[in-house]
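Yeah, one chain of the complex is gone here, protein chain that is, but the others are all in their spots.
Right, chain A next:
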Amino acid sequence: VMLHGRYHEMAPNVVPMDYTKDPDVKLPMQLIINMPELKENPFKERIVESFSEDGEGSLSFNDFVDMFSVLSEMAPRELKAIYAFKIYDFNTDNFICKADLEKTLNKLTREELTAEEITLVCEKVIEEADMDGDGKLGFADFENMISKAPDFLSTFHIRI
């Protein structure tokens, strides 16, 4: 009920109060990334894109609820890992390759590092986490790395 209230208040003209007829209403990305919980997050566009069905960033109410369920405290670790992998996979090829890592690093540090440093860090990351040696991180590598970081469950969490 709370989530529906938040969804509604973003675009009161478009979102109906009554969902029994299952209307097909989608909110564009621009509205959603202006939510106070997401506004300052460097990954806000990727988060919204990963949960949108059409891949372009518009969320229906179900997608909206999905997003906040996965980012809530109660979601299991595997589910969070799946979506975190999607968020960091910028070119959506189901692998986190070096280019994805470079983009992640740029977003995390606000482009304050030189190109050399970025390359160095990305190479180190791939060296550490790539288990099957294909030069990029598959989902299994990513999940393995997540299991070593116990804080992941509490940091990959947005309160609403």
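Just so we're on the same page, a contact is a pair of C-beta atoms (placed from the backbone, for glycine too) under 8 Å apart; a residue touches a chain by one contact, two chains touch by 3 or more; residues count from 1.
By our rule, contacts and distances are computed from a predicted model.
Visitor: From the names "AP-2 complex subunit alpha", "Histidine-containing phosphotransfer protein", "AP complex subunit sigma" or "Transmembrane channel-like protein", which one matches the UniProt record for the unseen chain?
Guide: "Transmembrane channel-like protein"
Visitor: Any idea which of A:A11, A:A99 or A:L120 touches the chain not displayed?
Guide: A:L120
Visitor: Touch as defined at the start, partner being the missing chain; which of A:M10, A:C97 or A:L153 qualifies?
Guide: Per the contact definition at the top, the residue touching the missing chain is A:L153.
Visitor: Which parts of chain A are in contact with the chain that was left out?
Guide: 1-2, 36-37, 39-43, 50, 55, 65-66, 69-72, 74-76, 78-79, 82-84, 86, 88, 92, 94, 96, 101, 104-105, 108-110, 112-113, 117, 120-121, 124-125, 128-129, 131-134, 142, 145-159
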